[in-house]
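Structure, as structure tokens:
A single protein chain has been omitted; all remaining protein chains appear in their positions.
For reference, chains read A and B in written order, and residue numbers begin at 1 within each chain.
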Amino acid sequence: MTTRRSALSRQPMAIIAVCMLGVLVLLAVFAPVVWGDKAVAADPDSIALPLSAEHLLGTDKLGRDILLRTLVATRLSLVMAIAATLIGACIGLLLGAMPAVFGARAQRWFASVVSTWLAFPVLLVAMLTVVLLGPGATTAVVALALTMTPSFARLAQTLSSRVGGSEFLAAARMLGVSRRRQFTRYVLPNIAEPVIVNVTTSIGGGLLALSSLSFLGVGVQPPDFDWGRLLSEGFGEVYNSPVAAIGPGVTVVFAGLAFSMLGESLAAHLRNREHGKALSPRRLGPAPVAERPAETPSATATDCAETIVPLLEVDGLSVSFPGPDGWIRPVQDVSFRIAPGEIVGVVGESGSGKSVTMMSVAQLAPAGAAVTARRLRFDGEDLTGLTPAAAGKVLGTRVGVVFQDSLTALNPALRVGTQLAEIPRVHGAVGRRQAHEMAVRALDDVQIPDAAHRAQQFPHEFSGGMRQRALIAMSQIGSPSLIIADEPTTALDVTVQRRVLALLRRECAESGAAAIVVSHDVAVLAELCQRVLVMYAGRVVEDVDIALLATPERLAHPYTRALTASLPDLDTDRTTPLVTIPGEPPDLSRPITGCAFAARCAFATELCRTETPVPVPHRHGGRVACWHPQDAIAPDTTPGREEVGA
Amino acid sequence: MTPSTSVSGSRRGGYRWLGFLLRRTGRMLVAMWVIITVAFLVLRMAGGDPVRSALGATADESVVQARREMLGLNDPLIVQYFDYLAGLFRGDLGVSIITGRSVTELVSHRLPATLELAGIAFLVVLLVAVPVGLGIAIITQGNGRRGVETVFTGVTAFIAAIPEYLLGVVLVIVFAITLHAFPVAGRTGPASYLLPVIALSVSAAASISRIARIEALQTLKDDYVRTARSKRLPAWMVYFRHALPNMLTATLTIGGTLLGAMIAGSVLVEQVFNWPGLGMAFVGAITTKDYGIVQGLALVYAAIILVVNLLVDLVLSLLDRRTSLLETS
Partner (left out) sequence: MAELVIDDLVVTFGHRQRAFNAVDGVSLTVPHGTIVGLVGESGSGKSTVARTVAGLQRATSGRITLDGDDLLHTRGVDRRHRAQGVQMIFQDPYSSLNPRMTVGETIEEALTTHRDLNAKQRAASVRELLELVRLKPAVAGQYPSQISGGMRQRVAIARCLAVRPRLIVADEITSALDASVQGAVLNLIRDLQRELELSMIFITHNLAAVRYIADTTAVMSRGRVVEYGDAEEIVANPRHPYTQALVSAIPRIENAGTDHLLRLADEDGLR
């Protein structure tokens, strides 16, 4: 609670809003007591005076000071708005959130009631209430509450349907938790915050609505007065004394603004508490860059045969995001090379930085990411230091990307064919019809039946496997020399996965394109790739020929070994427990000293905990970043790694 | 859900859309009927004799009785209700209790002024708010340019807190009374549209541009925008072709009701600018307790708002053909 308050008080907008509300509350409490009598007493000596030092906003037709009347009206205006909003919110909350614990049928029934109620025009509800109950303050409050109820109900409904369909509520039901307790312990706490935010902003809106009713003459009736009433009276005299209308108007805006600002900062506060408010890059200072002593030989030197010019060369790539306490570094000092036509896998757990690395290489890092590299070359062209947009232009269609979730990766509003055809349209400068034909051919190439017809459809009309194939077709249509595939089969069933993998493999074999395939599943990469990069906590820990995965004893890094051993396959011994890796991956928002895997590693020594190993060439033909590689026949006692390498 | 739905062609999609259109229209008609009935009952239940209170306490009893007879108010309630419904089908919105003149005639005189005002303001809101929201979102994505973000949220929060009628009053004072730059009131020519349209659209535009920015930020983070970037399309294509339609759907979903609220705002703005539309007549009828006119105009307003909501939904369903929208609605 204390942290919550202190975080909120750091927002300047919240402070201003609270101060403004403080002024309003003071006025509401004391103004009627202090100036109440004066504000209503007619003074025949000072009728309709213009503004003066004595009457800052002038006086009205009965000689009453408009400024005092405005201040005194604060109480009635605020009380009415708050009362109406709270009534609306409470009824709305019950109508909207209660059905969540009574099952789907009750939810549907209440939803239709609420949507019919919502269809009632606000104005009409207000006017009919006035006609039915006669104008007056109570009527205005009832009318406003009636118009607010359905929107609160809708909000509560939307929020609670999420809770209603949640597995934790299902679990509670299964445990036999009573409905009342389901509502108070499960539904309400999980929807309360957005509702509170909404109530706060709605009070501001309610103030404006009430003042409009009074302005129209159907709200508060004389001798009572609120801001809307005063405004309306002032507007009648607008030619004589414009300030008479301005004064109450300013207070209406002031109060409306105070509530909406408070709501806004509450909402911002909740967002930040959930995701952590990232500091602005300016406050964070420059993004961290991978450092390495200049004399260290480039780790990428022996990646691929030296006679071949690499298609892609990445050296010292780091990616940082602004976080709540400083830079978060999901990728640190990653180096690798890809030869033309080579298929390389990247494996790692969630948070290992594998996807971020490859998206950064493709110049598709999310906005706000700081990407730095000592060296980034593609097909002989230097991309180091270019902006993502400029580098993207250089890459053009030579890099094709296949994304993970095929449903969200395709634009729901555009036909599949159009989404493919726009690539040749833009890059190949071909005509509309020709581009469309190319799109159909590309879909046909990935075994989509009746491609001409399918090209006219929207992504939601495709099955998951077909969408993934369409994405592969999309990555192919520009004839790329490098395909970057980010978890291309994660959401698919095994039988569909096998077809997609076979397709990807065939595309590479036919076009001679190189590929980088990111996956959390070692077995998938084993079938598809020639080489695999193993990533852990933002670094490449091992870079090894894929054939070695089948013989784990030849793998060097303890993490790679554990990863290949930890998953049950169809030959796992059922009588012994599975091999597991103890502990959890490290928190990347804190700086890690030494090897990130040390805490979970059985072979870790003091050296591992203090010095970060970098990937160096290893006797198995690849690279490994470990002080104690495990493939040696004799225990590795030599910390000096240079002589161990090739 | 089943494989068979994905095999269906776009023709099947078309049928589904037609079904959606019919369902929506049907629902609108039901809502209209509920409103007609409620309005009828409320006005009949309103305290006292409407004719007496409309004609005033001094009116002669025989006059009141004659007017009641003419209006059919002496019939049983159920007969009155069906007479009223039958009248509506013939386009008869009833008559003024006070003058006995046809409400339909009144509407045909005054509706164009209101529709012009609201329609222009409508367009202004969409044409200003959506591009502004998208533009600011593009500038401020990824936590960049905090300053722009702060200024934008501050300014729009301020503008959104100004009610239409108050802005109208200020505009009248500044431009019409002080500067004599524009006509003060009435519908007298192109120049006379400017101030009312501004008064009606500015606050809504501020609110919708805020919604639009938040939705655009969300959209820019969506995977398909990244897919579009991966195709190295020009920036304008990424933003306008890939982001805009999706962001518009989300914006209209949330902001659609605000457009309906603008109709209500027009009542107030008409009052301020003495605009010869329905709103003036409506407020006048309420203050003079002419329930005949109130009832007729209330229905016209309800119909306008329901039609606007229906159109928003239809536009949404055309922009976003995903099954989810068509299915859940």
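As a working rule, a contact is a pair of C-beta atoms (placed from the backbone, for glycine too) under 8 Å apart; a residue touches a chain by one contact, two chains touch by 3 or more.
Because the structure is a prediction, the values reported are computed rather than measured.
Enquirer: So which of A:Val34, A:Ala526 or A:Leu607 would be touching the chain we can't see?
Expert: Among A:Val34, A:Ala526 or A:Leu607, only A:Ala526 touches the chain that is not shown.
Enquirer: Write down which of A:Glu349, A:Asp379 or A:Glu437 is the residue touching the left-out chain.
Expert: Of these options, the touching residue for the absent chain is A:Glu349.
Enquirer: Thinking of the whole complex, not just what is shown, which of A:Lys38, A:Lys61, A:Arg108 or A:Arg185 touches the missing chain?
Expert: If we include the chain that is not displayed, A:Arg185 is the one touching it.
Enquirer: With the missing chain put back, one of A:Thr138, A:Gln434 or A:Thr572 would touch it. Which one?
Expert: Checking the options A:Thr138, A:Gln434 or A:Thr572, the one contacting the hidden chain is A:Thr572.
Enquirer: Among A:Gln107, A:Asn198, A:Thr397 or A:Thr564, which one touches the chain that has been omitted from the display?
Expert: With A:Gln107, A:Asn198, A:Thr397 or A:Thr564 as choices, the missing chain is touched by A:Thr564.
Enquirer: In the whole complex, what residues of chain A lie against the chain that is missing from view?
Expert: Answer for chain A: residues 166-177, 185-186, 189-190, 349-350, 447, 493-495, 497-499, 501-503, 505-506, 509-510, 520-524, 526-528, 530, 545-550, 562-564, 566-570, 572, 574, 577-581, 584-585 touch the chain left out.
Throughout what follows, only the chains that are shown with their structure count from here on.
Enquirer: Round to the nearest whole Å and give the separation of the Cα centres of chain A and chain B.
Expert: 32
Enquirer: Spell out the part of chain A that touches chain B in their complex, as residue ranges.
Expert: So the residues of chain A in touch with chain B come to 13, 116, 118-124, 127-128, 130-132, 134, 151, 204, 208, 211-212, 215-218, 231, 235, 238-239, 242, 245-246, 249, 252-253, 256-257, 260-261, 264, 278, 280-282, 322, 359, 362, 364, 366-369, 389, 392-393, 395-397, 399-401, 403-405, 408-414, 419, 422-423, 426-427, 453, 456-458, 460-463, 466, 471, 474, 478.
Enquirer: Spell out the residues on chain B that touch chain A in their complex, using ranges where they run on.
Expert: Result: residues 3, 5-6, 8-10, 13, 27-28, 30-31, 34-35, 38-39, 42-43, 45-47, 141-144, 146, 153-154, 157-158, 160-163, 165-166, 169-170, 172-173, 177-178, 220-224, 226-235, 237, 241-242, 245-246, 249, 257, 260-261, 263-264, 267-268, 271-272, 282-283, 286-287, 291, 294, 298, 301-302, 305-306, 309, 319-324 of chain B touch chain A.
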